[in-house]
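A protein chain is absent from this complex, but the other protein chains hold their places.
We call the chains A and B, going by the order they appear; numbering starts again at 1 in every chain.
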Amino acid sequence: MRRNKDREVSWRAPRKRMRMWTVLLAVVAVLAAACGDDGGEANEPSSAIVLGATFPLTGPAATLGREWDRGIELALDVVNADGGVMIDGVYHPMEVNVIDDETTAAGAQRGVQQHLDDGRTFYLGPVSSSSFDTAYGVLRDRDDRIVITPATAAEKYIGTPEGHMLFRTQSSSAGEDGGYAQFARAVVAEYAPTRVAMLVPQDPTGDTQVPIWTQGFEDAGVEIVYSERFAPDTRDFAPYISAMRGTNPDFVVGPYLDSMMGPFLSQAAQLDFTEAAFGSAGVSAASLAETDGAITDFTWMIITRAVDNPDDRALAAYREAYFAKYGEDPPSIGYFALSFYDPIIMLAEAIETVGAVDDLEAIATELTRIDTWPSQAMDIEFDEDGMAHYTYQQAFYKDGEIVFREFTRN
Amino acid sequence: MTASGRLRGRLQVEIFWPLLLAVPVVASGTLQHYQWAVNGVIWGLWALSLNIVWGYAGQLSVAQLALGGVAGYTTTLLISLHDVNLVLAVLAGVGTAVLCSLLLGLASLRLHGFYFTILSVSFAAVFVTLVTNSDTAGRTAGLLVDRGRLPVVDIGGLRWDLDSGSGGFFALALVVFMAMHALAVLLRECPAGRAMFAVRDDEALASSLGIRGATIKILSFALSAVVASVAGILQIYSFRLIVPEFFSFHEALLSLLLLVVAGLGYTYAPAIGAVVYVVLYQAAPVEGEWRVGLLGVFVILIVLFFPDGIAGGIRLLARRASSLVGRAARWSGRSTARSDYAE
Partner (left out) sequence: MLVETIFAGLFLASIYALAAFGLAIVYGVLHVLNFAHGALLTLSAYLVFQLVTSGWPFWGAIIAVTVVAAGIGVLLELFLFRRVIDRPLSGLIISIGLIGIIDSLVAVGWGPDPRALPRMVDGSMTVFGGIIAKDRVLVVVIAIVGLGLAQLAITRAPWGKLLRATAEDREAAAMQGIPVLRVRTAAFVVGAGLAAVAGGIIGTTLPVEPGLGDNLILKAFIVIIVGGVGSTGGTLLGAAVVGLAEALSISYMPTSTAQLVPLAVLIVILLTRPQGIAGTLTERV
């Protein structure tokens, strides 16, 4: 217990005032420092050209991440086969620094910021839709970077000032002549359905797909007898199969990921709901794994080009390289790997043609002109806005046999 | 020491120390570190919101993030659909969240403890479900947030670009955090705050002392909603995006974890929670898959050995240190205090 409060207060008063000022000063100092100039960016002098890649290695989309990773590695093998990118008589090997974005927006943002801090000028990804917007926000207003990504979310920036030096490596999926519209047409052409059922997850991709498919089927005179969305974490499809069965569809459009389509088909097979043909965009033959052959007609849209087609000569070199490096044939879902494969080789060629690694405007322009490159897998062209154009493929599975067909160019 | 003296001392200490933590961030100046620090501040704010309603008033509400989400969506939609001024939109967002918090507050009058918590879980789940199914709210894709709208502030010759990832936005986050922190400290020391603690510890006793439990609880919800709104709005501006995922049950559990580990009820716990988040969840050089595991191990260790969290542990150590000092002083003849128990 203090005994003399008054004395104590007056003794402490000057000290208190000093502390207040110290704090205020500290506040101002920190804020001023924080509001200062841009943090310095590390610039390591090195002969290698390092690409900054951001995509999921962990999290729900990690399966696709593994394919993207492999596509990038194979592309780098091609680029570095003779030493790398030749500039002024010197070979510069091309490397990639991959940062895992854990399939989250926060992770993607962190990844891109790390790449910026490391002084990268070439960016691969991010790829998932919500991740892209957040991360691109960091890069959007800068002109010291080229961004190359298949992300759906990138499409809305293409052709606007904010899409400067942004390249979308996937041909348009939304839009009138986009991939999804082509899918609907291909289904109609192949199966001539009269009654279509759609079961699509409640997520951004599903949001894009449903209106396009609804329009596409209706335009073709096909009746949509069932159209439902399910929570993305649903794996029990029995109630939906029950409801769908009652509407008697002859074609069923299912969810666009193997992790959902697989259980859906498996349960459909088990419940003897196998009369209809099934299909979706973005899945693969892996979805049929648990059906024991009970599903006879299945189709999937390939957003790049099939890598498991032994008859495709354009992919022969790719398949060989894949087998040599990983000891197995590319899996059915492996077509995702092509999202980065050709673009990276194209980038290397563009840098070489321009002859400098820091003239980004020239490199970007060259990317829109380039039309052939070593070990080419797909026939891609970038238009002047940075949008890729090539033909999608569609795979048709029937009784154990798979046939691949091209869409018309879009 | 007088009450206002103690308050002032507290404010100084609790604002000074978080600032000290900001120094290494500013010194390094990398985008990555600024982002980590911003994320830390955001989680510190979530913890702060929870601290007011749970640490102070004893109501474990899992709906704080949902309240922040309400504010976030309101603000975003007002700006994107009706081109409302930023400040007004933020105020409207906060207001809406406070209104929703009143619902929670009323529910807390009817249900107690565990049952109220479950109700708050349902409240949060309903919010996420409604937003996920709403086209206006962008469903699972969410809505983009235009960070370019943040102004550039000119103070004298100093330019403060609030949008800037290399410090400007972090400075904004820091100012906001200090303001909310000061609010929490003020609350702690003022009669309303002490009433909250009384209600938390023994509601029957509190009401016999004339404290109106109902009013106090609702007040605590409203104040926590203000902090939650700020946290939510800051978060969506940090990510330039608002998605339902930001406010999910999973994330709410994380804020709960951080607060308890930091020290439930202590005013400086949220700042500690922010540091823990940055160190363990962002800076730790572990693979993505191990991150949750690392956090889990850390949390379990703290809870086993420091039941009152890190803040409690600090207080324990501080007490031991000061009693040691007191003893040493007595032995060396410097102090005339007759016992260790002089306050």
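Just so we're on the same page, a residue touches a chain if its C-beta (ideal position, glycine included) is under 8 Å from a C-beta of that chain, and two chains touch if they have at least 3 such contacts.
Since the structure is predicted, the reported quantities are computational estimates derived from the model, not experimental observations.
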item: Touching the absent chain when the full complex is considered, from A:W68, A:Y123, A:F217 or A:F230; value: A:F230
item: Touch criterion as defined above, residue of A:P150, A:G179 or A:G262 at the omitted chain; value: A:G262
item: Contact with the hidden chain (one of B:V126, B:L158, B:V279 or B:A321); value: B:V126
item: Chain not shown, touching residues in chain B; value: 107, 110-115, 118-119, 121-122, 125-126, 129-130, 132-133, 249-250, 253, 256-257, 260-261, 264, 289-300, 303-304, 307
item: Where the missing chain touches chain A, by residue; value: 58-63, 202, 228-231, 233, 235-236, 238-240, 242-243, 245-246, 259, 262-263, 266-267, 270-273, 289-290, 292
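Quick note on the criterion: only the chains that are shown with their structure count from here on.
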item: Chain A and chain B, separation of their C-alpha mean positions in angstrom; value: 35
item: In the complex, chain A residues that touch chain B; value: 1-2, 5, 8-9, 12, 16, 19-20, 22-23, 26-27, 30-40, 57-59, 100, 102, 105-107, 109-110, 113-114, 116-117, 129-130, 133-134, 137-138, 202-204, 207, 232
item: In the complex, chain B residues that touch chain A; value: 1-2, 5, 8-9, 12, 15-16, 19-20, 22-23, 26-32, 34-36, 39, 132-133, 139-142, 144, 147, 158-161, 164-168, 170-171, 174-175, 178, 239-241, 243, 245, 282, 287-289, 342-343
